[in-house]
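With one protein chain held back, the other chains of the complex are shown just where they sit.
Labels for the chains are A, B, C, D, E and F, by order of writing; each one numbers its residues from 1.
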Amino acid sequence: MQDQNQQAYDRGTSIFSPDGRLYQVEYAREAIKRGTASVGVRTADGVVLAADRQVRSPLVEEGSIEKLHRVDDHIAVASAGHVADARQLVDFAREQAQVNKLRYDEPIGVESLAKEVTDYIQRYTQSGGVRPFGVALAIGGVDPDGTPKLFETDPSGTPYEWKATAIGGNREALQSFLEGEYRAEMDLDSGISLALETIAQGDEEVDPEAAEVTVIDTETHRVRSLDPEEIASHLDELETGGDGDE
Amino acid sequence: MQDQNQQAYDRGTSIFSPDGRLYQVEYAREAIKRGTASVGVRTADGVVLAADRQVRSPLVEEGSIEKLHRVDDHIAVASAGHVADARQLVDFAREQAQVNKLRYDEPIGVESLAKEVTDYIQRYTQSGGVRPFGVALAIGGVDPDGTPKLFETDPSGTPYEWKATAIGGNREALQSFLEGEYRAEMDLDSGISLALETIAQGDEEVDPEAAEVTVIDTETHRVRSLDPEEIASHLDELETGGDGDE
Amino acid sequence: MQDQNQQAYDRGTSIFSPDGRLYQVEYAREAIKRGTASVGVRTADGVVLAADRQVRSPLVEEGSIEKLHRVDDHIAVASAGHVADARQLVDFAREQAQVNKLRYDEPIGVESLAKEVTDYIQRYTQSGGVRPFGVALAIGGVDPDGTPKLFETDPSGTPYEWKATAIGGNREALQSFLEGEYRAEMDLDSGISLALETIAQGDEEVDPEAAEVTVIDTETHRVRSLDPEEIASHLDELETGGDGDE
Amino acid sequence: MQDQNQQAYDRGTSIFSPDGRLYQVEYAREAIKRGTASVGVRTADGVVLAADRQVRSPLVEEGSIEKLHRVDDHIAVASAGHVADARQLVDFAREQAQVNKLRYDEPIGVESLAKEVTDYIQRYTQSGGVRPFGVALAIGGVDPDGTPKLFETDPSGTPYEWKATAIGGNREALQSFLEGEYRAEMDLDSGISLALETIAQGDEEVDPEAAEVTVIDTETHRVRSLDPEEIASHLDELETGGDGDE
Amino acid sequence: MQDQNQQAYDRGTSIFSPDGRLYQVEYAREAIKRGTASVGVRTADGVVLAADRQVRSPLVEEGSIEKLHRVDDHIAVASAGHVADARQLVDFAREQAQVNKLRYDEPIGVESLAKEVTDYIQRYTQSGGVRPFGVALAIGGVDPDGTPKLFETDPSGTPYEWKATAIGGNREALQSFLEGEYRAEMDLDSGISLALETIAQGDEEVDPEAAEVTVIDTETHRVRSLDPEEIASHLDELETGGDGDE
Amino acid sequence: MQDQNQQAYDRGTSIFSPDGRLYQVEYAREAIKRGTASVGVRTADGVVLAADRQVRSPLVEEGSIEKLHRVDDHIAVASAGHVADARQLVDFAREQAQVNKLRYDEPIGVESLAKEVTDYIQRYTQSGGVRPFGVALAIGGVDPDGTPKLFETDPSGTPYEWKATAIGGNREALQSFLEGEYRAEMDLDSGISLALETIAQGDEEVDPEAAEVTVIDTETHRVRSLDPEEIASHLDELETGGDGDE
Partner (left out) sequence: MQDQNQQAYDRGTSIFSPDGRLYQVEYAREAIKRGTASVGVRTADGVVLAADRQVRSPLVEEGSIEKLHRVDDHIAVASAGHVADARQLVDFAREQAQVNKLRYDEPIGVESLAKEVTDYIQRYTQSGGVRPFGVALAIGGVDPDGTPKLFETDPSGTPYEWKATAIGGNREALQSFLEGEYRAEMDLDSGISLALETIAQGDEEVDPEAAEVTVIDTETHRVRSLDPEEIASHLDELETGGDGDE
C-alpha cells in the first residue's frame, strides 16, 4: 500500500519525487502490464512480431483487435497496453515514415523511426497538462541496407534495441523464457516458432485464429502477415516438439 | 464504496492511477450504462441498428429522441450514453465523411470513419482541461466494395469490430443474448428481428412507435429507417415465434 | 445533504463522477428551477409561448423582464433560469438565424436552430474553465414548409422536441397538467388558453399585464406578441370555464 | 456564518453550487452594498440621476469622487460599488456609444447600450480566471425618438428597466421610499427633488456641495449636471415641504 | 489574527469574499504601508511632491533611492510601497504621456494620465494569474491650460483628486496633519514648506540630503527638483517657525 | 519555524500575504544568502568587482566558476546566488547593451542597463507560473561621460546605487566592514585592496588563484580582469598592512 508521501508526487504529471522518480511514467508502465503480451524476435533473415488477440466475445471480429500494425513497407509495430494510445503512436510513426520518404526519397531506418517515436513520447513526460502514453511498442523492420532490427519503446521515451523481447503482461516470465531459448543464428522460420512458443507461455493453448504473426524478411524488405494456416502449422510443430531446426 | 486513494486519481482528467488505470475514462463508461441500450447486427446482406427510445412523457415528440443518426448515404450510427456528447461525435463523423468524399471523390470506408472518430475521442483522454466523451457509438455501414461492417467506439477511443453488439445500459445481458442467438448466415430480415428481440430483453414490451430501426443493405448501399409498420410486423413475428427463417 | 465524495466531483466543471454523472450540469438544472416557469404549446396552426413575469417592484418596467425573445421573423424563444445566460443564448440564436439567411437565402428551420444552440451549450460542459449555461429554452416557430415546431434545450446541450412543455420552477406539476389537458387537434386559440391556464397553475391569479404571450402561426410565419387586452380576454374565458373549443 | 459546503462552491469564479447559485456573483452584490447609494428617476420629460459623494477628507477634491458619468450626449450613468470596476464599465459603455454612432450615424438607444454592457458583464461570470464586476450601474438617457429611459445592470449581467431605482448601500429602504413617493406623471423638476429626497433618506443632511445630480431632458437630449446652487435650491424646497408640484 | 474563512478568499487574486471584499487588493494596501511616506501639496501656483529617502546605509547613493519620478515635462509622480512595482507604473505613465504627445500633439492632461494609470492598475485586480500592484502614486502636474492638479492612485485602480495628500506609512497621521495646516490660498513656496513639515511628522529630523522635493509651477509648466540647499533653507525656516507667509 | 498562515501565502508566486509581503521574493533572497559573497567598490577613477570562487574540487577548472561577467566593453557584473539564474540575467544584460549600441550608436549607461535588468526581474514577481530570479547582481561600469557607477539588483526588481556593496552570503557583516573602511576619495588601486580585504572577512585566507577581480577604469572605459599575480600582490600588501595609500 502506498503512503501519503508518494501520493503527493504522483498526481502532477511532470514532477520528480524526492527520490528522483516520475510516478506517472511508472504508473503508465502498470497500464502496459494490464494488456496482453506481444513478442518480437530478430533473426538473421528477418524480424518476427507476434501477439495473442485476447478476444472477449465470439461476436468480436478478431481482425479488429489490433496488436500488430504495419507502419511502412518494411517496418511493423507490436503494441501492448492502452489500445487507443497505441493507435496514436502508430499514426505518428506512419507520418514520420512518409515524411522521411518524401524528404530523402528513401525508406526510414528502423532506429531513426524508433527515436522519432521515443522523442515524441518523452515530450508527454515533461510538460504539465498531459499524461504519458500508456503503451509499449516493439518496432521491427529491415533497414534499407538489409539489416533486421528490433526496438522497444516505453512510456519514459527511452529506446532499447533487442535481439528478442516481450512487452505487456507477464513480461518478466516471457523475457526469461526468450533468454533461455533464443539463438543468434536462428532463421526466420525458427523465429516464428520461438515467438509463438513464447506467447504460449502465458496462454495454455494458442488459437491459430487468435494469434497474429507479422514478419519482415531481409530479402523482400516487406511486411507480411501470416495467415491462420501458417500459424497453425507452426503451432503443430511446437506441440510435436518440432523445434529441431533451431 | 471508493476509498481515499482512488479519489486522488480520478479527479484529474488525464492521469494514471498507481495500477495504471484512467478513472475518468472508466467513469465515462458509467455514464454510458445510465443510458438505454442500442443494438447493432451485421448480416450477410447489410447492417441493422436498433434502439428503444425511452420516451419520458407523451408530450415528447418521439422522433426527436435521437438514438440513430445518419452519417452518410451508406453509414449510420447508434449511440448510448450522454446524448449531447453523442451529437458532437456524430457531427464530427459527418464532417469526416464529407471531407473524405471531397478529397478522394468516393465514400469513406466504415473502418476509416470509425478510426477517425476514435482518434478524436482519444485526444479527450490525454490532455488536461477536458473530459472524455460519455458516449459509446455503434457505427454500421456498407463499404464501397459492398462489405457490411459494424464498429463500436468507447470513451477510451478504442475501435472494436463486431458481428453484433449491444451498447448502453444492460449491455452484458444483451451481449450474451446476442452471442446465443446470432448466426453468421443471417439475412437482413432476420437481423432486424434479432436486433428487436435483443432490445426487447431489456424492455418487457417494445412499442413499435418507440423503437427505431435503421438498415444499410449491401445492394443499395443506402441508409434506410424502418417505419413503425415494418417494425410492428417484425415484433408480431417475434411474438408468434416466427424466427424460423434464421 | 451531500456527502464528501460528491463534493470531490462537482467542483471541476468538466469531470465525471464515479457513477458517470456531470454534477455541474445537474446544478445548472437547479438554477433553472429557481426561475419562474415558461410554457410552450404546439398546435395545428401555430406555436404558443407564454410566461409570467414575476415583477418584484411596481417601479420595474414590466416590459423589461424578458422571458420571451424574438429570434427571427418566424422563431421565438421562452427562457427559464439565469436571465443573463439566457440573453447570451438568444444572441447566439439570432446570429445563427442571420447567418443561415445570408448563406442559404432562406429562413432557418426550427430544428436546425435548436441544434446549433444545443451544440453551443454542450461545449460549455466538456471544457475546463467555463461553467454550463444555467438556463433552459423553449424554442418555438414555424418551418419554411409551414410546420409548427417546439424544441427545448437543457444545460447538457440535449435538444428535445415537444408537443407542449413547461420549463423552469414547478416544471413537474405544470408538465403533468399539460399532459392531462393537451389535445393534438387544438387550434392556436385553444393553445393560448392552455398555455395561460398552465402558467396559472403555478400562480394563483395571472395578471394580464404581467403575463407574456407570443405566437407564431402557420399562415403568416410571423412572431406576434399578444397585447394585455388579448391576454385578459383569454384569462376571462378561462375563469368562466370557456375551454369548450378545445 | 457560512458552512463548509458553501465554501466549496464560492471560490471558483464560474461554477454552480448544488442549489444552482453562483456565489461569486452574489458576493459581488455584497461589494455593491458596501458603496454609497445612487438614485435614478424617470419622469415624463427626462431622467434624473443623483448621488451623494461620501467625501472622506476635506482635502479630497469633491469633483473627483465620480459617481455620475457622462457616457454620450444623451446618456449618463450612476454607479454604486467598486469604483475602479465602474470606470471599466463606463469606458466600455463610451466605446459602444461611439461605435454605434460611427456605424449607424445615429445616437445609440438607451436599451441597446444597457444590453451591450450587461452582455459584457455576463462574460465575467461564466469564464474561469476572472471575477465578476463588483458594481451596479443605473443607465439613464433619452432615446433618439425622445423617450426617457432608465436601466439598471447587476453583477450577473441582467438588465432591468425601472421607473425609478436606487442602487448601492441601503438599497431596500431607498427603493421602498421611492415606491411610496414616485408618481408616473412627475415632471423633471419633481424628479430632481424626489431623487435628492431619496438620497437624503440614507444621509441625515445632504450637502449641496457633496451631492451630484445629472439630468437628461427630452427636449435637448443633452446630459446636464446641476451646479451646487441648483441642488441647494432643491434641497431647501424639500426642507420647507415644497413637494407640492408632484 | 485572521480566521479560516478569510484565508479561503484571500489566496485567489481575483475573487470576492462573501462580504464583497477583494483581499489581495487590501493586502497590497498593506504593502504600501510598509514603505516610507510621500506627500503631495497643490497650491495656487503649482504642485509640490516631497519624499524622505530612508537611506539604510551610508554607502547607498542617495540619489538612487527613487521616490519621485519625472513622467513628462509637466508631470511628476511620488510613490510609496513596492519600489519595483512603482517603476513599472512610472514606465507605463511615461509611455502614455509620449503616446498622447504623438497622437494629439499636445501634453497629456494630469487627470487623463491618472486615469490611464488606474485603468491599467484595475486590470491587475480582475484577472487571475497576476497580483495587484503593491504601490500608491501621487501624480502631480500642471495641465496645458495652467491648472495645477494632484491625483492619487491605489491598488484597486481608483483615482482620487486631492488638494494635498500623504501616501505610504503613517498615512493617517500625516493626512490629518495636512488637513489642519493646508490653506487653499497657499503659494508654491508655502506648499514646499508644508510638504516638508508633513514629512517631518513621521521622521524626527529631516536631512536635507535625504529629502526629495519636486515642484511643477503654473508659470513654466516644468518639473523641477529642488537641490539640497533649497531644501535646507525651507527646513531652517520651519524650525524658526517661519511659516508666516501662508 | 514558520506557521500555517505563512504557508498559505508563500506558495503562490505572485500573491500578497495579509501583511503585504511577497514571500517568494523573500525566499529568493534566501537563495542569494546561500551563495558566496561578491563585492563591488566604486572609486574616483573606476569600479572594482571582486569575488571568491568557492572551488569544491581540485579538478574543477577554476576559471569556469563564473562570478564576474563582462557585459559590454565598459560594464561588468558580479553575481551571488543561483548561478544558472545569474547567467540568464547576464545574457539579458548583454542583449540590452547590444540593442542600445545598435539603436543609439553609443554605449549604454550603467544606470539604464541596471533599470532594464530590474524591470525584467520585476516581471517575474507579478505574474503566475514563474518564480522570481534567485540572484543578486552588482553592476559596475563607467558611463560614456566618464562617471564610474555601481548598481545592485535584488529579486524584487529594485535597483540601488552604491558607493560600495557586498552581495551574497554574509552580506551584513561584509557590508558593515565596507561602511567602516570605505573612503570616497579612494583610488582604483585602494579600491581593489578594499574589495579583496572585504572578501577576506568571510574567508580566512583568500587564494589568489581562487579570487576574481575585474576593474573598469575611467580612463580606458574598459573591463579588465586582474591576473593572479596582480591579485596576489594586492593580497600581500593587505597582510603586511599596506593599506596606507587609502
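Everything below uses one rule, namely that contacts are C-beta pairs under 8 Å (C-beta built on N, C-alpha and C of every residue); 3 or more make two chains touch, one makes a residue touch a chain.
Please read these numbers as outputs of a predicted model, since none were measured by experiment.
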Chain not shown, its touching partners among those shown: A, F
Full-complex contact with the absent chain, from A:Gly109, A:Pro159 or A:Gly191: A:Pro159
Absent-chain contact - pick from A:Arg34, A:Lys115 or A:Arg224: A:Lys115
Contacting the left-out chain in the complete assembly, out of F:Ile32, F:Val47 or F:Leu188: F:Ile32
Interface with the undisplayed chain - residues on chain A: 5, 8-9, 12, 14-22, 115, 118-119, 121-122, 125-129, 151, 156-165, 175, 178-179, 182
Residues of chain F (touch criterion as defined above) contacting the omitted chain: 2, 7, 10-11, 13, 23-24, 27-34, 57-61, 63-65, 82-85, 87-88, 91, 124, 128-134
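Criterion: only the chains that are shown with their structure count from here on.
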Shortest path length from chain A to chain C (each step joins two touching chains): 2
Chains in simultaneous contact with chain C and chain D: none
CA centroid of chain E to CA centroid of chain F, Å: 31
Junction residues of chain F, two or more chains touched: none
Chain contact graph, described as a line, ring, star, complete graph or other shape: line
